[in-house]
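Sending over a structure as structure tokens; questions will come in a sec.
For this depiction, one protein chain was excluded, whereas all remaining protein chains were kept in their positions.
Now for subunit A:
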Amino acid sequence: MLDLTPDEWNAVRLSIKVGLWAMAASLPFGIAIALLLARGKFWGKSLLNGVVHLPLILPPVVTGYLLLLSFGRRGPIGSFLDEYFGIVFSFRWTGAALACAVMGFPLMVRAIRLSIEAVDRRLEAAAGTLGASPLWVFLTVTLPLILPGIVAGMILSFAKAMGEFGATITFVSNIPGETQTLPSAIYTFTQVPGGDAGAMRLTLISIAISMAALVVSEMFARRIGQRLDIG
């Protein structure tokens, strides 16, 4: 049944690679922004909150186009990164990862932020009286307690990346082997006569990967829950 053509295998591999990179690269930023939004008191906090949530409410095509304008070869950020660091996003798989990371970012920040807000700050004060500096308090108390939220955020980000289509195709197009992720490949199949079987195969694979991600996250959540005696 899984009689995939090389191009189809490429799409599967690329999708997973893009999803994992999008998830991993946005994680440190996700934790930092979530901390800032949950704990910080500064001018422009609601503005930052709005910007973070923008990809959730804008049409994906608009987000993709904005990425193209800013991170494209001629865009202000894109040209800077290309010139000084040799990092190119446009029409590369890295661009697909960037688009997926941006689209999944609000979901990740939200999950982590909620778990930070649920942390009992009195536990952190207790750690302080035991001699732990603020950094150690974060590493030994806050971080372990928000781990379930971090895992949830990572899974949401990965799942969003697996399904991301509009922003990706707008930003980096639909190039087999480079930027053609699963949704783009399914879309391509539906555009050609006789592509139904291929679309169905990739659809099933897509479902399988998403289910697997969900199962893994449930396992993680249960193990952490057992450790915290709350699950």
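Please note the rule applied: contacts are C-beta pairs under 8 Å (C-beta built on N, C-alpha and C of every residue); 3 or more make two chains touch, one makes a residue touch a chain; residues count from 1.
Quick note on the criterion: contacts and distances are computed from a predicted model.
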Chain left out of the displayed complex - its UniProt protein name, from "Molybdate transport system ATP-binding protein", "Aldehyde dehydrogenase family protein", "Cytochrome C oxidase assembly protein" or "Nucleoside ABC transporter membrane protein": "Molybdate transport system ATP-binding protein"
Absent-chain contact - pick from A:I116, A:V141, A:I169 or A:I186: A:V141
From A:L36, A:L54, A:A132 or A:A199, residue that would touch the chain that is not displayed: A:A132
Subunit A residues that touch the omitted chain in the full complex: 120, 122-123, 125-134, 136-137, 140-141, 144-145, 227-230
